[in-house]
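Missing here is one protein chain; the remaining ones are kept as they sit in the complex.
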Amino acid sequence: MSVERRKFLKMAGLTALGLAGGAPAKVLGQDNAFADTAAEAVVKPIERSGALTAKRWAMVIDVRKCQEAGECTKCFDACHLTHNVPDFDNPKDEVKWIWKESFEHALGDQDHEYLNDAVKHAHMPVLCNHCDDPACVKVCPTGATFKREEDGLVMIDWHRCIGCRYCMAACPYGSRSFNWRDPRPFIEDIQPDFPTRSRGVVEKCTFCDERLARGQLPACVEACEAGALVFGDLEDPESEVRKLLAERFSMRRKPGSGTQPEVYYLL
Amino acid sequence: MIEHALKGDKRYWSWVATLLAVMGIGFFFYLRQYNEGLTVTGLSRDVSWGFYIAQFTFMVGVAASAVMVVLPYYLHNFKEFGKITILGEFVAIGSVVVCMTFIFVDMGQPFRIINVFLYPSPQSMMFWDAVALSGYLVLNFVISHITLGAERKGIAPPKWIKPVIILSIPWAVSIHTVTAFLYAGLAARPFWMTAILAPRFLASAFSAGPALLILVCLLLRKLTKFNVGKEPIQKVAIIVTYALAINIFFVLMEVFTAVYANMPEHLSHFQYLFVGLHGHGNLVPWMWTSTVFGLVALGLLIVPKTRRNETTLVMACILLFISLWIDKGLCLIIAGFVPNPLHYVVEYVPTLPELAISAAVYAMGLLVVTGLYKVALSVRKQL
Partner (left out) sequence: MYNGGKVLIGILVFLVLISSPLWYNMAMDGSDYQIELEKAVRGDDCVRDSAWMKANHMDLLNEWRDQVVRNDERFEIGSDGVQYERSLSFTCLSCHENKDKFCDRCHDYLGVEPYCWECHIVPKEVQP
């Protein structure tokens, strides 16, 4: 019997007991049992050394530089390899974290017939925008997807996600994918330092939280030889992202949806 | 009381056996879905909700519609509804069971569903929907159990049940309102993001639900000794007529704002439904069928002669039920995803496993309602 199922049955039993005898709600807090036993050990979080930290992580994508690199797919490949993203080779089961879209589809509401060719035919990477006010987080019924208050990353707890896909309906950017089937057989080169996902949970770009913790830049940024992807702290006026945004004209995807995306496109 | 459901003639048992068979087949497909994942459905990352969630939405309406007989009977002391109120409440119980099961089969991780209550998230409409639905189930169960129990003993129901019944009235409205909020609160889906969604949901529910009740009453009259009489049916028919008229009015308002304002994000979904978009139009024949059926039904209901004639009334009820099912149980949810937020048109067609599982969920609801009706009719010795 799997732990999930065991927990489910245990909870169902407790709920039934609770209904019958008015059991205290405390029983439901599974963490309490642990708190008592853990007290005997010296549990203290230690200072993270070498981790990259910021008050508000953001990404700036230089579309011109990206264009100059031509048919480059380095950022997608690096991301999908690093995170064990499966390749199903069919659009129905597809999972993707970062991929290429044309101007029309990425920044569609600014598209028009006489747009200059450079922009019209421009392709750019799209990914999770790690919004300041994420619609996905608001709708999640279990708190499985949440925004990290210290640096603004929008994360998914794959252990808690129930797979209701409400977040997919709420995301204005189509950034989220669902594991319609077991992904493992479809991952060619499994990386041991990152988990694969079980079927039935939602996933997306995490801004490489696990790499930041080790002092590394996101995999896509590191892989981009054209220097088109710039990652940094939006709250730091000296950061490169802030400098680029001050110098050049930038756009965000669907600003009208009120989510305050934190991925900026330089045109 | 429940023992009445375990006694019956051959006809009763063969009906039960048929339902069990449908459930068995669906269960087999569900095991497949459980083992392989939701890949056995037609869903994709572009259309991530489909047939299951659409059925859920439609059936929340049927569940809420019990209020259309409960309210006149208990609040206005409208005696003529005395016989059908319990039938409405039992339909509500069956419908809520169906709704909850549709949510369950749509989950990627069904055994974690308890997380909704372990980590309550009041900012999520889904949390409130879970609370509203389970509350409604308990309310209807308690009310019908107490009132029917009192009737069996030939005594008046206890006084404390009255406030519970009164509470069930706004609660019924709330379940469908919260279900509409699930969709109407999403800025990413302009098709749903309309303030009239909740009122429209209620209007279509208060028309489709009572229409179903009329059909059920007439069917029971044919199969059993149970007869609600002509007048209550006519009264329900009037409720159905007004609700349908209001629903069609609301839909037209939606179409007007989308077409006249001409905002592509809103209009494109209506284009997809009524004329097709970029060469894709799976739902176009369905949508027009729904439109024509709805209008014909409205015509039959508005003209007093055809409303009073039971043959044409039955026709009207069947047409409008199909019309509203297509509208809410098929088009509304799917069209919300087409085109997707990146302006791609990706279509969705439910698969055989999806349909078989859905049929099983409906069969389960029918089984619940059959059992409950059996109890009610036996208690009243009208079988």
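A and B are the chain letters, set down in written order, and residue numbers restart from 1 in every chain.
Rule of thumb we're sticking to: a contact is a pair of C-beta atoms (placed from the backbone, for glycine too) under 8 Å apart; a residue touches a chain by one contact, two chains touch by 3 or more.
This is a predicted model, so every value here is computed, not measured.
> What are the shown chains that the omitted chain is in contact with?
Hidden chain contacts in the full assembly come out as A.
> Have a look at A:129, A:196, A:239 or A:257 and name the one touching the chain we're not showing.
With A:129, A:196, A:239 or A:257 as choices, the missing chain is touched by A:196.
> Could you tell me which of A:68, A:133, A:209 or A:236 touches the chain that is not displayed?
A:209
> If I consider the whole complex, including the chain that's not displayed, which of A:68, A:109, A:133 or A:150 touches that chain?
If we include the chain that is not displayed, A:150 is the one touching it.
> Could you pull out which residues of chain A are in touch with the chain that's been left out?
Touch with the absent chain occurs at residues 1-4, 6, 30-31, 33-34, 37-38, 40-46, 48, 146, 148, 150, 155, 157-159, 190-193, 195-198, 209, 213.
Everything that follows uses one rule, which is that only the chains that are shown with their structure count from here on.
> Roughly how far is chain A from chain B, going centre to centre by Cα mean, in whole Å?
So the centroids are 36 Å from each other.
> Once bound in the complex, which stretches of chain B touch chain A?
Of all residues in chain B, those touching chain A are 36-39, 41-46, 48-49, 103, 106-119, 121, 123-127, 130, 182-183, 185-189, 336-337, 340-344, 346.
> For a test of understanding, state which residues of chain A touch chain B in their complex under the given definition.
2, 4-5, 7-8, 11-12, 28, 30, 91-96, 101, 104-106, 108, 126, 135, 138-144, 160-166, 168-174, 176-182, 198-202, 254, 257-259
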